[in-house]
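Note that one protein chain is taken out, while the other chains of the complex remain in position.
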Amino acid sequence: MAHVLLVEPDKPLADIYAEALINAGHTVDIRATAQSAVFAADDHMPDIVLLELQLTAHSGIEFLYEFRTYHEWEHIPIIVTSHVPAHELQSSHKLLKEQLGVTAYYYKPQLRLSDLLRLVKDATTPS
Amino acid sequence: MHIARRAELSRLHPQAQGQSLEDILISSETALSLIDNYVLSLQAMARGQDLIREPVSVSAVLHDAAHELLPAAKQYGVTLELDAGAKIEPVSMHRTSLQAAFVSLGHALIEALASTGATAQTPLKLAVHRSRYGVVAGLYCGREEITVEAFRRSQLLQGNVRQPHINLSAAAGAGVFVADALLKTMSTSLKVSRHHKQCGLAAILPPLNQLQLV
Partner (left out) sequence: MKQIQTPVIILSRTDFGEADRILTVITPEQGKLRLMARGVRRVKSKLAGGIELFSVSNVTYIPGRGEISTLVSARLDTHYGKIVQDIDRTMLGYELIKLLAKNTEDEPETDYFTLLHLGFAALNELSIPVDIIRLWFQAQLVRLAGHSPNLQSDAAGERLQIDQTYNFDIDAMTFVAAEDGRFSANHIKVLRLLFSGSQPQVVAQVQSISTMLNELLPLLRTISQTQLRS
């Protein structure tokens, strides 16, 4: 099972996601801010990152920029689940995918827990 | 969203149903409170200065607001404190609107504090004190990001950016604007304030000198 770095400032939602992931057999590290998430990844390299873009102080995009400059983290899939609807960043999707290494982008209010669990499983199971 | 995901979680894991129902209740009540207060702000703005004012004990209003905020604070892991024990003169306000303003502000700051990950070190304090301008009542959280400049900028940015208070909150902070709108209908507004060296947002309320509550 996978070690998930969950970058989510909404505490009740983070708790729900974490509970679902733990019940599915994963371990979860919840961080509310981009900076603490970088430190968390340094302490314990995650198998996957679930990322909200709207964070305090430094956005999820800054996190992506930083995270993707480290060779040792290049292979780690990052799934964005965000309050920012996909269509509002439509012109940036190519950039997000190709330059910032986002594996997939989901609009959070429409992402069910069952889908999230399936995404994590698919992204972290060796093919 | 909290409600939907909690409901889904309890369906996936029936053993968590009890806690899920509790959380769903809190989220529902928080959402309803926010909607109610927003509607109240619209109604108050439509009615202008016609709101019926009465002598109001600010300490009592803060006490009731704290009670209303407690479940949400617990859900977000934020510690609430109340510093409203001093004998403060009554003010002439629309009690419901005043309490709604503090509750709206409280919800926004609870969410903001939780989103910085600093909840353990930073309690949210509902407090009142006297100043030479009047009775100052509001919510304080000791975050140095609450500056006059940042607050003014957030008011200008409201509606134009996703995160008007980005250094303080990951969310849009609608509660701050609802609180400000409610207070403006009572000839006051939110201002950056300090209470015992802690930063926060508060309203200056003119005391009603003719009447003293015992």
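Per-chain residue numbering starts at 1, and chain names A and B are given in the order in which the chains are listed.
Operating definition for what follows: a contact is a pair of C-beta atoms (placed from the backbone, for glycine too) under 8 Å apart; a residue touches a chain by one contact, two chains touch by 3 or more.
As the structure is a computational prediction, the values presented were derived from the model and not from experiment.
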Omitted-chain contact residue, chosen from A:Ala34, A:Leu51, A:Ile78 or A:Leu113: A:Ala34
Options B:His13, B:Lys74, B:Arg162 or B:Arg194, residue touching the unrepresented chain: B:Arg162
Touch residues of subunit B, complete complex, unshown partner: 157, 160-163, 166-167
Where the missing chain touches subunit A, by residue: 34-35, 38-39, 42, 53-54, 58-63, 65-66, 69-71, 84, 88-89, 91-92, 94-95, 99-100
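Definition applied: only the chains that are shown with their structure count from here on.
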Between subunit B and subunit A, distance of the C-alpha-averaged centres to the nearest whole Å: 31
Residues on subunit A engaged by subunit B in the complex (per definition of touch): 9-13, 16-17, 19-20, 23, 31-33, 36, 52, 54-57, 59, 83-84, 108-109, 112-114
For the subunit B and subunit A complex, residues of the former touching the latter: 1-2, 4-6, 8-9, 12-13, 16, 23, 27, 75-77, 111-112, 114-117, 119, 162-163, 166-171
